[in-house]
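What follows is a structure written as structure tokens; I'll ask about it next.
One protein chain omitted, others in place.
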Amino acid sequence: MSDTHARTTAFVRDTMLPEAPAPIAQRGAVKWLRENLFSGWMNTALTLASLYVIWWLLAHITPWFGNAVWNANSLAECRAILDGRSGACLGVIRDRWHQLLFGFYPPQHYWRPVLALVLLFGALAPMLFSNLPRRLLWLSALYPFVAYHLLWGGSIWIPVVAAAGFGVGALAWRLITPYTALGAILAALVTPILWWVLAAGAVAGALTSVAPLGLEFVRSDRFGGFLISLVIGISGISLSLPLGVLLALGRKSDMLLLRSVCIIFIEFIRGVPLITLLFTASLLLNYFLPPGTSFDLILRVIIMVTIFAAAYIAEVVRGGLAALPRGQYEAADSLGLDYWRSMRLIILPQALKISIPGIVNTFIGLFKDTTLVVFIGLLDPIGLSNAIRADTSWNGIYWELFIFIGALFFVFCFGISRYSMYLERKLSRGHR
Amino acid sequence: MATTAETFPRKVFRPSMLLYDKRYRSLTIQVVVLFLLMGFFAWLIDNTLTNLAALGRDFSFRFLGQTAGYDINQRLIDYNSQMTHGRAAVVGLLNTLLVAVLACVLATVVGVLAGVLRLSNNWLVAGLMTVYVEIFRNIPTLLWILIIFAIMTEAMPPPSAFRGEDATSSMLLWDTVAVTNRGVYIPEPLFSRSLGVIDMGSFLISIDLLAIVAVVGLSIWANKRLLAHATAVQNATGIRPKTWWKSILILVLPIVALLVVLGFHLGYPELRGFNFAGGTHLRNSLIALWFALGIYTGAFVAENVRSGILAVSKGQTEAAFALGLRPGLTMRLVILPQALRVIIPPLISQYLNITKNTSLALAVGYMDLRSTLGGITINQTGRELEGMLLMMLIYLVISLLISGAMNVYNARVKLKER
């Protein structure tokens, strides 16, 4: 072998070189740095700029949090402890965290909203995880009544009697179905209303006098802080979901009148700012209702927020409906299913699955928008921060409160959005 | 077949067909819905009239013609407290539009930058942008407005800090810009040989502005002609004549000449009395609203931009590279035109959100439509029903105009798709 080489070239290596480590610029951290941070002058400039930003932020935030003062009962005391250094007066959080979370809700009853929130996750589980027994859905259906009772309290018979209305409707439907289908539907709609209007008050009153069970009543004006945001946000979104689905179906209906009504409604609601709707709730609703009616401001706000969210949900669901292949609709028709059955069994389950990210985004948006109730005098976290700042001891404090409120919202919204991503992945996997 | 047709009973209309026959059912439902709706509206209007009568009020918009009596700090058109509520509402509307446009521009710039940088290979930059997007998206707008307002009020020096021998603050950029806790004062354009104004009755139009717009428009038009001519020459001969210096001349010379003729100079802010005087005063409320809405919405725009760019398949980039296009050209000629079709519709709906969110101006005392018509006017006149309805109508019209623009755009890109 070496002979042939000797004839053609002057030198050929015929033994392997020992393995050398890769040059320092091509391996490990240095390689990573070169490729990711310093791959060109542009990239280098960006990296340096980012480093500067991070350093600047850290340089300002670290001492501020590092010097945080927890045990001060007023801003003046806190400033005295800090003695000119920059630092957070987190004493205000220690002093007022319960107000920011629960408003003026009686402290001995704090367990009630907390339990309601924990139960919410329980109630959501059967809807989200299809491998749980279907019967658990009945528990989810009961949740609104349980939550109402936990939050507001009062006689336990009020939610029980209200829930019984649905039972009465179902009973009427069962009894009349064998004779006439149409009559059954009408009866199922009318009997609960008759029950609520005519019988419910008397029955609840009678039951209460017989067995005065129930939690202590907490008035709506005791609600505040994060609690009010959650109550408005969660009831708004759960009430608006069915309404939004109906609106979306209406918008896709062949019936001209129905379709135009839905379109006008959706476009009107989406075209005006939420704050004008809230002002309608607080200022104008009294003009539109029969003379003498007036009901709880929180209830009015929930109604308005529901209407607002329904229009947005309708658009999300419409997107889901449009994204379904035409074949699904045709397949449902060819099976001979009527409109409601095809929607319930074939179209909506798929369309809603597609719409989950949109629905969750609407919810996050709605939840953030609950802060606007501060403009109509409800004490949400921002409203309470104003009240706290009006107090002589904490006059002039703001960063600490804003950061605390912001962190609460961030944790909640970020958590939900991450959870929805997880859900999306899980559901799409189940789909294939 | 003819016999069977005879054996069928003739179609007789029975009332039950209204419900069970598909042909009539939809009609029945619609008629029922119509009646329900009419009943509902009759009920609403009846209630409203009863309530108004009980309060001893009427439904009229005459209050718009009454004297407003209050002052507005930021006015784009001439206004004082002796003018009418209607005029005040217009001032507010213009303020709403001003901050909406400013915030839309900022949101687009910030959003596009952040969206592109989030896709960057630079790990640090992409991470920083992700943090920005997540933090801003998950905290309420109102809180951002308050935070930026607080930064402007608390962290900036008061005008008194600029005064005297031992001033603790000084103006920036060679004494032309003053950043105070009452807002930012920047130089204003002035004309020493102004052409005056045209009085249009309720508002004034500056002829200087008209002249500038006309000249710029003409220059752009001329430049377009020049480029078209160059293309024609290129098509005919294959050689494109050099046009860049002609373009610059056409674009720059006329406007410079006009400015010189008008005697253009800058008016600098200076400390006088309690405040800075002269210059343009960008109030804190405007800045807080502008930056909060711009940066907050920018986070959403960034997500749109990112998903728009990701939506263009990688094959497109590879195909462009295969044709020998450089990365810059690939982005400009191949990726962006396709990504824009995905980006623009959600972008416009973000513009819609910004416009609606300007109604939060109240929180920082920015005198927009909500604070003038929907705030002080309603308060002083007690006409909440009329005022609120009018305000909703105005917002609705603005929203419909924007979404109309979106539909036109969508229709246009759809055509190009074929």
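As written, the chain order gives the labels A and B, with residue 1 at the start of each chain.
Everything below uses one rule, namely that a contact is a pair of C-beta atoms (placed from the backbone, for glycine too) under 8 Å apart; a residue touches a chain by one contact, two chains touch by 3 or more.
As a working rule, contacts and distances are computed from a predicted model.
Given the options "Pyridoxal 5'-phosphate synthase subunit PdxT", "Amino acid ABC transporter substrate-binding protein", "Six-cysteine peptide SCIFF" or "NADH-quinone oxidoreductase subunit J", say which is the protein name UniProt records for the missing chain.
The UniProt record for the chain left out of view names it "Amino acid ABC transporter substrate-binding protein".
Specify the residue from the set A:W32, A:F295 or A:Y419 that touches the hidden chain.
Candidates A:W32, A:F295 or A:Y419; residue touching the omitted chain: A:F295.
Return the single residue from B:P187, B:P254, B:G278 or B:G365 that touches the missing chain.
With B:P187, B:P254, B:G278 or B:G365 as choices, the missing chain is touched by B:G365.
Would you indicate which residue among A:V197, A:A322 or A:A407 is in contact with the undisplayed chain?
A:V197
So one chain is hidden, and I want to know which residue out of B:T153, B:N223 or B:S307 touches that hidden chain in the complete assembly.
B:T153
Can you list where chain A touches the absent chain?
Residue positions of chain A that touch the missing chain: 75-76, 104, 158, 193, 196-197, 200-201, 219-222, 282-283, 286, 289-297, 299, 375-377, 379, 386-387, 389-392, 395-396, 398.
Please output the residues of chain B touching the missing chain, sorted low to high.
35-36, 39-40, 43, 55-57, 69-73, 81-82, 150, 153-154, 158-160, 181-182, 272-275, 277, 284-285, 362-363, 365, 367, 371, 375-376, 378-380, 382, 384
Methods note: only the chains that are shown with their structure count from here on.
Can you name the residues of chain B that touch chain A in the complex?
On the chain B side, the touching residues are 19, 26, 29-30, 33-34, 37, 44, 47-48, 50-52, 54, 117, 120-125, 128, 134-135, 137-143, 146-147, 150, 154, 356-357, 359-360, 362-363, 370, 374, 384-385, 388, 391-392, 395-396, 399-400, 403.
Could you please specify the touching residues of chain A with respect to chain B in the complex?
35-37, 39, 43, 46-47, 50-51, 53-54, 182, 254-258, 261, 267-268, 270-276, 279-280, 283-284, 286-291, 364, 368-369, 371-372, 374-375, 382, 398-399, 402, 405-406, 409-410, 413-414, 417
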